[in-house]
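Below you'll find the structure I mean.
Selected chains from the complex are presented in situ; the others are not included.
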Amino acid sequence: MPIRTVVWNEFLHENENEAVRSIYPHGIHRTIADALSRDGGIDATTATLEEPEHGLPQSRLDETDVLIWWGHKAHGRVSDEIVDRVQQRVNEGMGLLVLHSGHFSKIFRRMMGTPCSLRWREAGERERLWVINPSHPIAQGIDKAIELPNSEMYGEPFLVPEPLETVFVSWFEGGEVFRSGLTYQRGAGRIFYFEPGHETYPIYHDAQVQTVLRNAVHWANNPARPWKDVSNAPNVPIEEARERIVKKGLSLHQAGEEGFR
Amino acid sequence: MPIRTVVWNEFLHENENEAVRSIYPHGIHRTIADALSRDGGIDATTATLEEPEHGLPQSRLDETDVLIWWGHKAHGRVSDEIVDRVQQRVNEGMGLLVLHSGHFSKIFRRMMGTPCSLRWREAGERERLWVINPSHPIAQGIDKAIELPNSEMYGEPFLVPEPLETVFVSWFEGGEVFRSGLTYQRGAGRIFYFEPGHETYPIYHDAQVQTVLRNAVHWANNPARPWKDVSNAPNVPIEEARERIVKKGLSLHQAGEEGFR
């Protein structure tokens, strides 16, 4: 069964900025979805900010294996309620790929717990993403490094937790470095942050960037049964303990009572 | 200079429940603060839910090196605004110790990004916390294991990210295990989750538990200058790049403009 992938985009700059529209006439989401669809194992659809529930009703998230997130100028317009449900789905096992300026999205900051801040410069300078772990599934098909002739600089320190794995580190013409491909595990969900993607350059048209995105969808897909009750904290009754015990001492709770939250 | 430590407690069960009051007549926070104060290198004060701003105005947090958090039945009554400021301070470098039922506190779930759920049973059963890394600063003075004759069972899976270090793992009489001492780094802040502490048992009167708390305050204290702008994402102007570059291609931003958030 193909991996059900939703490409989410705030889809504002493509409508407001001529330069961006010329590069992504149907939106960044459309370009990415088309690139993913060249892989028969991926079933890619799209969702955008202005759709009802931002295109992410519960029923659709429940049928999504991997969510890709691109946002830039309207992070604050994403509803907290929808971020709650996306976060829950990631913890249940939905993969999450966060792209470029999505570092400041509500969902990424939620999953990380840190500010996700960084340094930046919009000079169209050269970027080179070095493969740190060539044996990683996300780096398959990439030979040593990806060269981007024009990119926005993102520089360290990048305020995220130590990652599970550092897959790419970037060199910038102006003198900075950036950990540009990082993996995380949160609950049953796998998260990949991938740095390239400024909307005034045709980065998602790059063949190697597209290869990374396809690889990352496969990597982030967790085929385990969704962990629907991942947020629950059930009581284990004394009579169901694996070892025989008898109650001692005092209690706050009556037998069968729910825990506090 | 002693480590400025604030012990926060929701301080409800001690007022409502006779059994809890008999164990902690002045509140859990008072017992912990007294235990910390036996260490001349720690300056311990307290704060509680019902105080204005929960006892955590910005000015006080700015003068706090380590915050200890105990809450159980009123996590939802902690104001989001105050959780925001605590989170910011942790990212700036304030240490955070989260105790027992604090696993479901807003601040801990914020810092982790995961549900922080677990299994539980209130049977007064025996718990034994094994030291996994006897060379860790938090475990100094503990010989192999801490024995608690009566404890609430907390069982795996515990829905937190993989820790930086696993310091303790607990054995329970009823047959469960739990990773009962875990460390994390988030921004400039160090976080330690420590599982024992149910309020119907005199756990914070235990000498070894008190040793762990004192050790943990020292470990969590980051003497580095607070990272006040940890959440900022400054632009690095082209003329201040470390390597000489010239602007190429298109931009979204005018020179000197703020980034989006």
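Order of writing sets the chain letters: A and B. Residues in each chain are counted from 1.
Please note the rule applied: contacts are C-beta pairs under 8 Å (C-beta built on N, C-alpha and C of every residue); 3 or more make two chains touch, one makes a residue touch a chain.
Computed from a prediction, not measured in an experiment: that's the story for all the values here.
Total copies of the shared sequence across the full complex, per this structure file: 4, with 2 shown.
Operating definition for what follows: only the chains that are shown with their structure count from here on.
A turn of 180° superposes the CA atoms of chain A on those of chain B, with the angle given to the nearest 5. On chain A, the positions that touch chain B within their shared complex are 13, 17, 19-20, 72-73, 75-76, 87-88, 91, 101, 104, 110-115, 117-125, 150, 153, 155, 159, 161-162, 164, 173-176, 184-187, 198-201, 230-238, 241-243, 245-253, 259-261.
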